[in-house]
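All protein chains of the complex are present and in place, except for one that has been dropped.
Lettered A, B and C in written order, each chain numbered from 1.
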Amino acid sequence: MLKFLTAGESHGKGLVGIIEGLPANLNIDIEFINNELKRRQKGYGRGKRMDIERDKIEIISGIRNGKTLGSPIAMIIKNRDWENWKEIMDVENIRLPKEKIVTRPRPGHGDLAGAIKYNHKDIRNILERASARETAMRVAVGSIAKQLLKAFDIEIYSHVIQIGKVKVETKNINKEQLEMADRSPVRVLDKQAENQIITEIDKTKEKGDTLGGLFEVVAYNVPIGLGSHVNWDRKLDGKIAQGMMSLQGVKGVEIGMGFESARRLGSEVHDEIYYENQYYRKTNNAGGIEAGISNGNNIIVKCAMKPIPSLGSPLNSVDMETKKAFEAQKERADVCAVPSASIVAEHILAWILANEITIKFGGDSISEMKDNYNRYIDYVNSR
Amino acid sequence: MLKFLTAGESHGKGLVGIIEGLPANLNIDIEFINNELKRRQKGYGRGKRMDIERDKIEIISGIRNGKTLGSPIAMIIKNRDWENWKEIMDVENIRLPKEKIVTRPRPGHGDLAGAIKYNHKDIRNILERASARETAMRVAVGSIAKQLLKAFDIEIYSHVIQIGKVKVETKNINKEQLEMADRSPVRVLDKQAENQIITEIDKTKEKGDTLGGLFEVVAYNVPIGLGSHVNWDRKLDGKIAQGMMSLQGVKGVEIGMGFESARRLGSEVHDEIYYENQYYRKTNNAGGIEAGISNGNNIIVKCAMKPIPSLGSPLNSVDMETKKAFEAQKERADVCAVPSASIVAEHILAWILANEITIKFGGDSISEMKDNYNRYIDYVNSR
Amino acid sequence: MLKFLTAGESHGKGLVGIIEGLPANLNIDIEFINNELKRRQKGYGRGKRMDIERDKIEIISGIRNGKTLGSPIAMIIKNRDWENWKEIMDVENIRLPKEKIVTRPRPGHGDLAGAIKYNHKDIRNILERASARETAMRVAVGSIAKQLLKAFDIEIYSHVIQIGKVKVETKNINKEQLEMADRSPVRVLDKQAENQIITEIDKTKEKGDTLGGLFEVVAYNVPIGLGSHVNWDRKLDGKIAQGMMSLQGVKGVEIGMGFESARRLGSEVHDEIYYENQYYRKTNNAGGIEAGISNGNNIIVKCAMKPIPSLGSPLNSVDMETKKAFEAQKERADVCAVPSASIVAEHILAWILANEITIKFGGDSISEMKDNYNRYIDYVNSR
Partner (left out) sequence: MLKFLTAGESHGKGLVGIIEGLPANLNIDIEFINNELKRRQKGYGRGKRMDIERDKIEIISGIRNGKTLGSPIAMIIKNRDWENWKEIMDVENIRLPKEKIVTRPRPGHGDLAGAIKYNHKDIRNILERASARETAMRVAVGSIAKQLLKAFDIEIYSHVIQIGKVKVETKNINKEQLEMADRSPVRVLDKQAENQIITEIDKTKEKGDTLGGLFEVVAYNVPIGLGSHVNWDRKLDGKIAQGMMSLQGVKGVEIGMGFESARRLGSEVHDEIYYENQYYRKTNNAGGIEAGISNGNNIIVKCAMKPIPSLGSPLNSVDMETKKAFEAQKERADVCAVPSASIVAEHILAWILANEITIKFGGDSISEMKDNYNRYIDYVNSR
C-alpha cells in the first residue's frame, strides 16, 4: 500500500511531500516531473503568479542513481517568491502589524469555516493552505505514480470538455487525440470550441467574473481486477470519487455515463459482453468500473469545477473583526483554472491506480512486481 | 474515530456488522433501527424478495440496558430465507451439482471482473457479496450513527428527485416536507411526478427493462467546522463522495449546485456572507461545504443511480465456461431501486458525519462529548 | 492488507469477529478452528468456567464449500452460559437492582481506569470487555491466519518456559519437541519442571494467590523479507511487540536474545553470516528479525505475563460509590493462565505474519498468491 503526505503554505518557503511504499529499482525521470509541474501551470485564463512560480522539484531522499530505493521519497518545491513573503509568513514569533492581518472571508473559500474551526483571527492562517497552490505537490506525487504505472503500460490523459456554457464535442475521442490536448491553451480538442472559450474567458475577465467547467480524465490499459466489491471502502469508483472531490473547486464527479445513465433505460446503459480470444465490450458506459472493480475497459471520470471564488468584482461578505459588511477582497486574478485542474486530476487518478497496482501485485522491487503482474495477465488471458 | 466492518452474502446465513469507537452511555433504540431497515425495503418497483426479508436487527454486543458500553457493537440481520439456500451456500466442503454453478456474467454487475480477479469458476461467489443486499447492514450501522447525531440535533433526510426521465420539482423544499417523503411509494414530494413515475415504472416493467434516477440527501444542523482543508483525505466533500459512490448503482455524485455550477459565472455561484447575531447566507449553492469544511449550512448531496443491471429482457453476454454467447440470466425482478438507495444514502451520510463529530469533539462518554460540543458551539456563537 | 475487528462481552450473547482481505479459494478446516479454541481452554490452574464454555465457532459468511470467497469472513462463538446472564446483560433498557451493580474495582484490572474513562457507574460495563474471554475470538481469527500460513509452510508453536519462580530448561528445543507441548497440562517440555509447576500452582491456590510466567512463541519457515526497515510502523518486530503487549496480562516482550543481549558484548550477540548454497547462520540471537525485516531464521518471541489479578484472597481497594475501603471481590478462580496465554500468542503471531504475507505477495486468490511467493523464493535462492 502506498502512502503520501504533503505540507506547505501557498506563500511559505515551499511545498513538501513524502511518498512511502514504492517498489525499489523503479526508474525515475526528474525532468518528467518538472514537465508535469509545468503542464499544471499553463492554461489560458490564469493570472500573473504562474509566471513567478516556474515550479521545480528537488528530490531529498528515496531516489539514488536514477532509481527508487524502496525508502520514502521526500520532495520539495521551493517557493520562488519567498523573499517577498518572508516577514509575513515568518516562522518566528514576531508581531505582525494590524493591517497585515486578513479578517475578511471570501465567499466560496474556506476562509470563514476554517478561521472558526481553527480559532484563527488571521484568515491567512487558513487560506495559505486551502489554496490550490497545494496541488503542485499533488502533481509531483502523481508524476512519480505515473512512472510506476508506465511500467505496466497504464497511461492517463485528460481534456477539458466545457467551460462556462461552451460545450466541447467529445464523441469518439481516442488516445492519439487526447495526447494533443496540451497543445490547446484551454486543453480542448475542438478548435471551434477553443475559440469560443477564449472569447468567453476574455469577456468574463472584463466583467471581473470567473468561470468553471467540466473536464474528463481517461486511464488506458488498466488491468481487470483493481479495487474490490467486498466492502465499501475498497471500491475503486469510491476511491476515485474521493480523490477528485478533494480537488479544489470540484463539486461533482461522475464515472462513465454518470448522471446521464440515471435518465436511460437499463437496456441502453449496461455494456454487453462479447468474446473473441478475450472478453470485450462494444460500449463503455460503465467507465471501466463495475461493482467497484476495474473491468478492463478504459477508466473514464468527469468532474465539474465551480468558478474560481476570487472575483475581480468581489462578492458581499462581513469583516470578522468588525462584523461590518464589505466587498470581499480578491487574492488572485485567475478567471478560469479548469485546464490546470484537469492536469491535477490526471495525477490524482495516477496515484489511486498506482496504489491499487501495489496492493494487487505486491512485491518490493519493480521486477518482482512486474513478474507478478505479467503472470496475472497471462492468467486473465486464459480465462 | 469510528470504524466499522460488515460481512455477509446475499443468500448466506445473515449479515454481520461491527462498529467500534462510539462513546459510552448513548441511548440506543432498537426499534428505530428496525424501522430504518423497513424503510430500506419499501419502494414501488421492488421485486418479491422484499416480502420475504422483513429484516430485523439482533444486537450481540456493545449495548447493555439500552445504552452503549463504549465497547464494539456487533449486530446480525439473519436471512429469513436461509433454509432454501442452506445447501447451495453450505460452509462445509460439499460438491455442488454442475447446474447450480453460475457461469454467465451479467453486464453492469461485477460478475465478470470479480470472477476473474478472485479466480472463481462459480460467479455466485462474487454476486452474493456484490449484491445490494449488503446495504441492509450499512443501514443498521447508519441507524446507530443517526442516534449519535440526534444527540447533537443533526438530522438527515432524503427524497427522490428523478426517475428515468421524469423530474420532480425540488425548489424550496423544507425539512417538514422532507419528513413526508416516506409517505410516497417512490419517495417524491410532488404528487403529479409521483403518478408519472409509477406509470413509468409499470410501463418499463412490461418491457422487461429497468430504471435509474436521482436522489438528494440533506443534513440539517451540521455545526461549522467538520472536515478539514489541510490535506485531501480529510476533506468532508471527498469523504461524502467516496461513501456515496460506493453505493451499488451510483455513478455520479454532486455537492450543492454540483454540475450546474460549472456552467455558471462565479458571481452566480458563491454564497455571499452576512451577519446578524451570527454569520448566515441567503443561498446554499456550496451545499454546506467550502474547502472541505462544513460551513454551518445544510449539507446537500445529489446522486445519480444507473438502472438496475438485472433486466427482465436480458442483455447479451458470454458463458465463462463455454465462451458461447447467451442472453444474461436475471437474478431479481426489481425495476427500480432508487427510493431504496436514497434511504441507504441517508445512512452513509449519517456515518460520515458521526465519524467527523467523534473526531472533532473527542470524548469517551456521550456526556463528555456533548460538553465538548456545547462549549464549541458557544465559542462559534462568540465569533 | 488484512483487517479484523472483534466484539463481544465476556457474559454477553457471544463473541463476533470479522476478517477482511483474505485471498479466495483458501481451504478452511472448521474443525481445526474448534481445536485451536479447545487448546486455549485447557491448562492446569484454570477455574471452572472453562468446562462450561466448550467454545465452538460458527461461520456466518465468507466461506462456501470449504473455501474462502474473498469476501469478509464473519464468525460467532456463542456464550453457552448466556441463559444465566440474560437479564443482567440485557440489551433492552431495564432497571437493574442495585445489588447487581459492580462498584468495586479490582487492582491490576482496567476496572478503575475504564469506569472513569467511559463514565460508567457499573464496573461490569468495563470488565465484560476487558476480560481475556475476548481472546477466544482472537484465537479463531488466528486459526484462519494459520491456515493461510500453512499454504506457505509457515508453522507456529509455543511453550511455557517459566511459571512463578520455576524455570524450564529451553536450550536446543526443536520443532518436534514443541509439537509435544500440548501434551503437558502446563505446556512445558521438561517433565521435572512440569511437576514442580503443578505443585507450585496447587500451593498458590491454597494461599488464594496467583501466578504469572513466561512463554515463548516460535515461527518456522518464515521467508526472508517480511516487514521493512523504511519506517518505524512497518518494522516486523514493532508489530509483534504491539500484538503481544496487547494480550491481557503481558507486561514484557522480547525478540530473540532480548534483555540478555543488553548485557553481552557485540561479538557475542550478532549472528554471523555463512553461505553454502544459501545464506545461513549458526546462531539466532536476533530471533529472526534484523532492522525490522525477517531474515529467514525462525522468529522467536518471549513474553512475560503477570499473575492473574483476581485473587482468592483479595487485595485492598475502594468502593467507587461509597469511597470506602474494602477487599476486592474475586470474579474467577483461575490461579494461572500462562499456558492459555501462550496459545493466544501463537494466534497473534499468526495474524501478524499472515498480514505480512498478504502485503508482500499480493494476489486475490490463493493460487495467485502462491505463484507470486514461489517465484520470490526462487529469486531468493538465486541471490
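By definition in this document, a residue touches a chain if its C-beta (ideal position, glycine included) is under 8 Å from a C-beta of that chain, and two chains touch if they have at least 3 such contacts.
Just so it is clear, the structure is predicted and the values come from calculations on it, not from any experiment.
When you scan C:M305, C:L353 or C:M369 for touch with the missing chain, the hit is C:M305. Set against the missing chain, the residues A:M1, A:L96, A:M180 or A:I377 yield one that touches it, A:L96. Touch with the chain that is not drawn comes from one residue among C:L211, C:I299 or C:L349, which is C:L211.
Touch with the chain omitted from the figure is made, among C:I60, C:M89, C:I144 or C:M257, by C:M257. Residues 1, 20, 70-72, 225, 228, 230-231, 359-364, 368, 371-372, 375-376, 379 of chain B touch the missing chain (whole complex, contact as defined above). Mapped onto chain C, contacts with the missing chain fall at residues 5-6, 105, 107-110, 112-117, 119, 126, 129-130, 138, 162, 164-165, 204, 207, 209-214, 224-225, 228-233, 235, 237-248, 251-259, 261-267, 269-275, 279, 281, 286-287, 290-296, 304-309, 311, 313, 315-318, 320, 323, 325, 328, 348, 379-380, 383. Taking the whole complex into account, chain A touches the unshown chain at residues 3-9, 12-16, 18, 20, 23-25, 27, 30, 59-67, 69-74, 76, 89-96, 117-120, 125, 128-129, 364-365, 367-368.
Note that in this section only the chains that are shown with their structure count from here on.
When the CA atoms of chain A are superposed on chain C, the rotation angle comes to 180 degrees, reported as a multiple of 5.
At the interface between chain A and chain B, over half of the residue numbers appear on both sides, which makes the contact a same-residue one. Using the average of C-alpha coordinates as each chain's centre, A ends up farthest from chain C. Averaged Cα coordinates give chain B a centre that lies 37 Å from the centre of chain C. Rounded to whole angstrom units, the spacing between the C-alpha centres of chain A and chain C is 44. Taking the mean of the C-alpha atoms as each chain's centre, chain A and chain B sit 27 Å apart. Counting partners per residue, chain C has 20, 70-72, 364, 368 as the residues that reach two or more other chains.
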